[in-house]
Each structure stands twice: as C-alpha cells, then as structure tokens.
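As you look at this complex, bear in mind that one protein chain is not there, while each of the others sits in place.
Moving on, here comes chain A:
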Amino acid sequence: MGVLGVAVPERFGGIGGDAVLIEALMEEVGAALVCGPFLSSAVFAAALLENLGDAEISAKLLPQMAAGSLIAAVAVQDAAAAGTQSGVAPKARQKASGWRIEGEVAYVIHADAAHILLVAAETSEGLRVFLVEGNAHGLARSPLSTFDKTLRLSRLRFDATPARRIEARRETTEALANALDLVRVALAGEQAGGARRVLDITVDYAKSRIQFGRPIGSFQAIKHMAADLLLEVESATSAAREAARLLSMGSASAGAAVSLAASACGDAFVKVTADAIQMHGGIAFTWDHDAHLYLRRARADAQLFGTPAFHREQYLRAMGA
C-alpha cells in the first residue's frame, strides 16, 4: 500500500504525503494499536532525512525506506523524551579515517530493529546529524524493558563508532524542529484515533453488559462518563487535524497548533483509556482484555516528544504569553 513511504517524496519512491495525510493515517494506527517502527522510521527518520536534504544519502536511503526494506531509527538526545532527561548529546570528531562518535543516547525508539541510525552529535561547528550503520563497530544497543510492550526503547552507546556526516541544506536544529513538528502531529493523530476507538469499544460494552437487569450504559454513572469522554475525543480530533492542516500549509501559527494538539491529545488519550478501564469493570482488569494495551500506549505516548505539561508551556510561549 506504500504507507511506509508516506513521508517520502515521490521522486524517492514514496507517496509524498503531507501532514494532513500522515495525521489521518496515524488516527488509524492509533485505533488499531499498530505495533512497529512506523512513527520512528517512516515518519521521524524519513522526515529528518528529507529536511536535512543530503541529496546523495536521501537518494540512497529513502527509496529503501519507502519500500520497507530499510528501517531507520533516530537518536537525538532529549527529543523522544523531551524535558525528562538532561543528557549530553554524543560528540563527533573527525579523524583521518572519517567521523567517530562517542557518547550515549537513551530513549531511542525502535532502535533494536533498525538497520541504520540517524544520530545527532555535537561537532566543533555545532549539532550535526550522522548516519551510523546498525552493525557499526563500537555501537552497543541495550534494549530497555518498557511499560508499553508494543514500544521498543533502547539506550545506545557509541565508542569511537564510525559514522558518516549527513550534509544539511539548512541548520540542523531547524531540520530537527521541522521533523519533530511532523512527528508530534502524527503522534497527536495516533492519540486521537486511539482514544476514539477505545471510547467506541467502551460504549459498545456498556450497551451489551447487563447488571441489575439492564445494560450498564443506561446508568447515568456510566453514561455521563461516556459523554465527557466523547468531548475529549472530539476535541483531540479537532486539535490534531487543525495542527496537521496548518503544518501542511506552512502556516506561521503551526507551531502553536502543534503544541496545542500535543498537550490536548496526550491528556485526552490517557484520560479516555484510563476511564475506559474503570467503566468496563473487572473484565478490563484482566490481561486478556485489550483495554490495558491502550492505556499502556496512551501513557507512553504522553511522554514521547514532550509531555502535555511541556507542550502547554510551549503553547503559552508561542502565543507570546
């Protein structure tokens, strides 16, 4: 279906989809709780490569990524876990034999399955992004056990790891920020879509589960929770789609809209999945029921690429307040 090439330009064999298409796709990803490196590779890594714009590397990697034969992971200190760690970015030094990277990055998403890594490292000229092969010498990938079992996280150690510097046609920080905006919109879509599916599941259950001789959804205690959750779901959907729309237009207010979506969707997904378990009762306390899978994803998503509180602060600043 080509979805792995959604963020890859058509000239590199992708769909060249904009933020609106990616957000819509991610609503489905969230609804179905799709596992795997879609966000980390097909969105984040592809968008970062495209934004850096190294013609040779893009021509080499992006077609393979679009085809699904190459998985990439992005290792940027404080990106996936913005504000939750104060790690120091790895350092890159140029030797006679090429670039070498030293240091550590934690919270790297789906690095274990990646064939290549895009690593942000400090150079004497500032932050640059490097390409590191998955089987490079001096690269150690330590998987971390995670609360959301569908999310793989690793800590990466670089010990004189050979790397190739990716040429950038704009400031690295700007390329990173652009890619992160797209990732945050995509994640907001996943959160909105996931929240909507969980509410659907819960409402269906409330219609069919009989206690005291009537469906539990006829009790106002359940009905009122469902009504409140619908407001959360619709608001999250509005926020995610608006951020996608403004980002795809290159609007000056896209940054604020992304922060708004990131904070609103992050909170909404957690609220909806948490209340959904309560509304189900005992059945959702079992491992066999899917409800906890959604809560796990929601709690993970609310940490990735900045917490809702982080984005609320960003939103105020974007509004000049």
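Heads up, the rule we're going with is that a residue touches a chain if its C-beta (ideal position, glycine included) is under 8 Å from a C-beta of that chain, and two chains touch if they have at least 3 such contacts; residues count from 1.
In this text, contacts and distances are computed from a predicted model.
S.K.: Going by UniProt, what is the name of the one chain that was not included in the view, given "Tricarboxylic transport membrane protein", "Acyl-CoA dehydrogenase", "Chemotaxis protein CheW" or "Spore germination protein"?
M.R.: "Acyl-CoA dehydrogenase"
S.K.: Who touches the missing chain here, A:Ser69, A:Gln94, A:Thr146 or A:Ser218?
M.R.: Per the contact definition at the top, the residue touching the missing chain is A:Ser218.
S.K.: May I ask which residue of A:Leu131, A:Ala239 or A:Val270 touches the chain that does not appear here?
M.R.: A:Ala239
S.K.: Could you please point out the chain A residues that touch the chain left off the display?
M.R.: Touch with the absent chain occurs at residues 203, 206-207, 214-215, 217-220, 222-224, 226-228, 230-231, 234-235, 237-239, 241-242, 256, 260, 263-264, 309, 312-313, 315-316, 319-321.
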